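Supplied in structure tokens, the structure appears directly below.
As you look at this complex, bear in mind that one protein chain is not there, while each of the others sits in place.
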Amino acid sequence: MTDVPTEVAEEPAIEEISEPEPDPNAVQVTLNGSAVTAQKGDLVIAVAEGNGAAVPHFCYHPRMSSVGMCRQCLVEVDTGRGMQLQPSCMITVSPDMKIDTESPTAKRAQEGMIELLLANHPLDCPVCDKGGECPLQDQSYAVGPGESRYVEEKRHYEKPIPISDLVLLDRERCILCDRCTRFADEVAGDKLIVFTERGNNTQVMTFPDEPFASYFSGNTVQICPVGALTAEPYRFKARPWDLEQQESTCTTCSVGCRTVVQSSRDELLRYQGVDSDPVNHGWLCDRGRFNFEAVNSEHRLTQPMIRTEAGLIEASWSGAMASASGLIRETLANGGPARIAILGGARGSNEDAFAWGQLADAIDTPYRDAQLGDGLPGELLGLNRATIDEAANASTIVLLGPDLKEELPVLYLRLRDAAEKKRSKIIEFSATDTGLSRYAWKSVRHEPGNQTDAVESAIADADIAAQLASGDVVIVAGRPNLAESSDATVAALQAMLNAAPGAKVLPALRRGNVVGALSLGMAPTGPVGDRGDAIDALTAAAEGKIDLLILVGADPLSDCPDTDLARRALAGARRIISIDTHPSESTKLADVVLAAAAYGEKSGTTTNLEGRVTTLAQKVTVVGTARPDWMIAVELGMSLGDNSFGADHPLADVASVNDVTDAISATAPLFAMVTRQALAGDPNGVMSAQPTALLPAVSVAVAGRNSYDYRLVVNRKLYDGAIGTAMSRSLVNLAPGAAAHVHPLDLDGIGVTEGTEVKLISAKATAVLPVVGNNNVPRGVVWAPFNQPGTGSIEDIIDATAANTDVRIERI
Amino acid sequence: MSHHTNSQGAETHDYIAGFYIGDRPKVVTSRFEYEDSHTLERFLATDGYEGLKKCLTMSPQEMHDEVRNSTVLGRGGAGFPAGVKWGFTPQGVWPRYLVVNGDESEPGTYKDRLLMERDPHQLIEGCLIACYAAGLSQCFLYVRGEMAVAQERIAAALNDAYAAGYIGKNILGTDFSVDIVLHWGAGAYVVGEETALIESLEGERGMPRLKPPFFPAAVGLYGKPTIVNNVETLANLPFVAINGSAAYTAIGTPTSPGTRMVAVSGHVKRPGVYEIVNGSTTFRDIIYGDEFSQGIRDGNDIKAFVPGGGSAPWFVEDQLDIPFEGKEASAAGSMLGSGAIMVMDATTDIPAAAYTLTKFYAHESCGKCTPCREGGTWLMRMLERVIAGHGTDADLDQMREVGQTICPGDMPHASSERLGLEAVPFPYKMTTICFVGPSAWAPLHSALTLFPEEFEARVTKVPKRVSIPVTALSGADA
Partner (left out) sequence: MSRLSDHNVAIAKEIIGHYPKQKSALIPLVHLSQEQNGYVTKDAMRHIAELVNVTPAEVLGTASFYEMFKFEPVGKYVVNVCTTLSCALLGAGELLHHAEEKLGVKAGGTTADGLITLEPAECQAACTEAPCLQVNYRHKYRVTHDDFDQMVDDLRSGKLESEIPAHGTLGMQRQHIPDDKGVGAVHPDDVVGGPVWIPVAVEPDTEGASK
């Protein structure tokens, strides 16, 4: 399916209005003889389609500007000067307008247009992926002429040509509707595909040797009204009529884009974006769209495993669960709850996180965390929280976090749109250039770790102060640099909140269900200084103070910025239980491995960064004997002897995931409104309530650095070594690879040329990486992408406990 | 070329390549007789920039009124009064721009190039008057790419005029300041359409914008109010400024005052560009008159003529006595367009003549609107086959079908006593944004309508195919 039905949320009526006021924006028009009420500014095509009069169209797309290019949507319109054929995608309603979408004149025009569009179309429908879900095919059937009268030779082009690693272009099929090129320009801001040539020779092309390397390229395939653009991961995999689908939510990051998950013969084959008005407007990033390949990966963990003298061997579930339960009971008996740590839970569902949180409560461990030292303190969620819509409509958007284009791509699209449409001014604080820098009203570069000073001097600026005072302010806050303490950002955020006390905060934490997990029991519970967060837990483990480390969809060796700490922790923990979908460095070290159900294999709910709860669909059968995380937690919770869930425990007798969802709404106060009934009533989801909290007090002392030192900035690229990317055939090669990036002029200072391997020496360790000249990196800063394939590991030299990481760069 | 010496002692000509001067009122060609008409020196010696000086003694509103009262009609094709067009800019929205349309490319049209090459300062003066009167803060002079000589003459004129203080900051010591920037195209007929011209000037592909919402006067260059005026239109303004609107309207007719530059080409004895008195001169005068084209070559009969540039439906002998006046031409089924008459004598192969124009517009389609992009080329292909003798009568039917998709409803054409046809008045309806698409069909439609026998003689008759409607098939299934 291509145009996934547009579901635009109606604002629920808050209260009964006793006497309805006449709507000043209402416009009365006549549509095919019937009186219809439209809104001022509505396009004729939208009014017609909204009132049951289908108008054939190709170039019109409700989320992009109208171009009136295909001329297919011609209808007759009378604005007082008689009926005239008009493109309904370009004309807005006016009072007393008469619209006829079905007059003989309109029908003749629509039929004529289809004939012309088909003239040069190859009609290779039998071998076209789009066949069966093709708007051109469907509309030809509905309004086209019954025969082809075009006997001339058709246009010929080489077919298909790859325009990127993920998308192929067949120019013979293209009907030149300008959707993909408009998307690249207006929505993604990646003007890498354009029309070239003119007239009958017009075609969509890239610049030679400069592919359509957009993080959003898959959307062009979805909105293409013919089979001109096809996605490499889906080509020739299925016929549309064989696909089954269910609506779900993408959990690749925490934006929570609505999707449909499609499968054939019990195999995931495609995700398509669904237009959720408050969230993703129909768009997906390519990582989210194509990482279904990881679910289908042959490397999946399909059976539980237990470590024996012969290493990890496959085991029965009863045997593995007995081992896991035994390890927990044994540790509780011998060392007490403080010798157990549970990390993870942000990659699953609310039900998974809730069950593991309940298990952590039953065990009563002080060590639990859904973040792996790569986020911000959980109090962030207790600040006055903004929605995505509030951010994308705020007068001022303040960015104090990571590069959103890399970490939360569709949020990037929404904020870019806010700036491009001049609804919002963006003030960005960042150590390096980001995807939004070019759209920012002010993009403030600061010394890594010194964002608080940058904020203080910015708010002293009269222009900025005036801007902040001019309207609503939303601060997007996340972890900008994995090589510095989160304190730097917390302090800067506090400074900004002091300057703009009414500001709302949108948390920019990355993992799919991190907000759900932190809200449902997987946040550390200890006081400041003794929190029991992931870094505390790993430090304790490294010091031999943890006997059992339970990893719930977490791999400290690739999730925690301080790999050295993670390595020592895994070595220091006496026993490890890993619950995961794919083998990782951590599962290799585990004593018990429990194979987990993956995305698309389990249903439930998830919570996005706004606190919006939406549904997840199970579309395919679980691989092997893998089980959902919640089921594992519940079973363990029932087997812990004195620590077991009691008979009146909300999870005591759950039989299905629905029971867990009900248990959440019944017992988690923030989720009281999130009932299954409420979820079923609104595909855009239900907002969870938010706690109230204050940011922890932090003191930030930014140490000076030697003039020959570089200060390290490490953050994520969209494609990295994470399982979803690494296990997806089509995505794995898109990771840019490990490297140290410095300003091109600094290459001279180091005395090397691009591509040479250099030593990066921190107070802690040395890493060897190829060096790259990069204009987006300021002088004196070295930037490295996190968790990248390749030789050398920047994570080795990060110190999780230090305020900053300074490095010396040496030639080898 | 004949040489004279005029009262000022300068050598003058009554013919320069393409242009015949004649003894008629001169509004825009008063300097054409001089070899050095493009220089600032000659311009200043012949009342140059006097119109600007006069204009600067008036208020902008007074100058605007003068232009409105003169009813200078736009010379680009649409024939809309310039003074009224200027008034369409929305109140209080700034900046406003002037874009000069010097992208003359309409087949048969050849007058803006002469005005730019022969008298660039007159055009510059017209631009300055327009900017002053309409509050336009920057002017872009868009010259067709293929006109290298016009570009260098204008560049030189602009440089001289800047140096002499006629353009730029504080013109002639007043607070009137405006830059004129020479811009040049790169070969695309469609850019002559004003919204495509603006796209091109913004560095984009020259694809027209839909009106509404993109009426340039409201949403033009960079989304700001923009006046787009044709070269000849602006070249009229110095005369109006110096002599006043009354002197201007004294020439021509009330609905078509002043003069017009008209190019007469094709099978005439004396092809050339003429500045004619507007509104009253008839096509017969222009084609047969002694001071104009002096009749058909070799004493042949006239077969057809294009009255207003390649886009215009054709006229035949029946329309010779219509005056060169917009409303009368419309009523007779065509338009005056850009002032270009192309004459075909009795020897003309009509399908081949139509083909050159259909090919032109198919080639020049920008590719935006489906009917033009696909339909224009389809028409051209069918016509190619018919001319080559491989066509059938079904092709002629199909041409009309494609034509209907481009121009639904009645298509304008001239009357023909020979065929007993009544005229269908101009304009046509169209399914495209601009007129390039219809222009591929209009000449072919004229040829098919006024000379059907020339097509029928070339095609073979084939039995009609019987098509079974899809609905019948699906009905059988159901």
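Each chain gets a letter, A and B, in the order it is written, and its residues are counted from 1.
Just so we're on the same page, contacts are C-beta pairs under 8 Å (C-beta built on N, C-alpha and C of every residue); 3 or more make two chains touch, one makes a residue touch a chain.
All values reported here derive from a predicted model rather than from experimental measurement.
Undergrad: Based on the whole complex, identify which of B:35, B:50, B:152 or B:328 touches the chain you can't see.
TA: B:152
Undergrad: Going by the contact rule already stated, which one of B:133, B:302, B:372 or B:423 would touch the omitted chain in the full complex?
TA: The single option touching the absent chain is B:133.
Undergrad: In the full complex, which of B:353, B:369 or B:448 touches the chain missing from this view?
TA: Within the whole complex, the residue contacting the unshown chain is B:353.
Undergrad: What subunit B residues would touch the chain not displayed?
TA: Interface residues of subunit B facing the absent chain: 17-18, 59-61, 64, 84, 86-92, 94-95, 104-110, 112-113, 132-138, 144-149, 151-156, 158-159, 162-163, 165, 167-169, 174-179, 181-189, 200-206, 215, 217-218, 222-224, 263-267, 271-273, 306, 310, 340, 342, 344, 348, 352-353, 356-357, 360, 363-364, 366.
Undergrad: In the full complex, which bits of subunit A touch the chain not displayed? Write them out.
TA: 191-198, 205-208, 210
Please note the rule applied: only the chains that are shown with their structure count from here on.
Undergrad: What is the distance, in whole Å, between the centres of subunit A and subunit B, each centre taken as the mean of its C-alpha atoms?
TA: Taking the mean C-alpha position of each chain, the two centres sit 54 Å apart.
Undergrad: Inside the complex, what are the residues of subunit B that reach subunit A?
TA: Per the stated touch rule, the residues are 188, 205, 210, 212-213, 362-371, 373-378, 381-382, 398, 401-402, 404-405, 408-409, 429, 431-433, 465, 467-471.
Undergrad: Give the list of subunit A residues in touch with subunit B in this complex.
TA: By the definition above, subunit A touches subunit B via 67-72, 74, 84-85, 87, 90-91, 105, 108-109, 112-113, 115-117, 119-120, 141, 146-147, 149-150, 152, 175-176, 195, 197-202.
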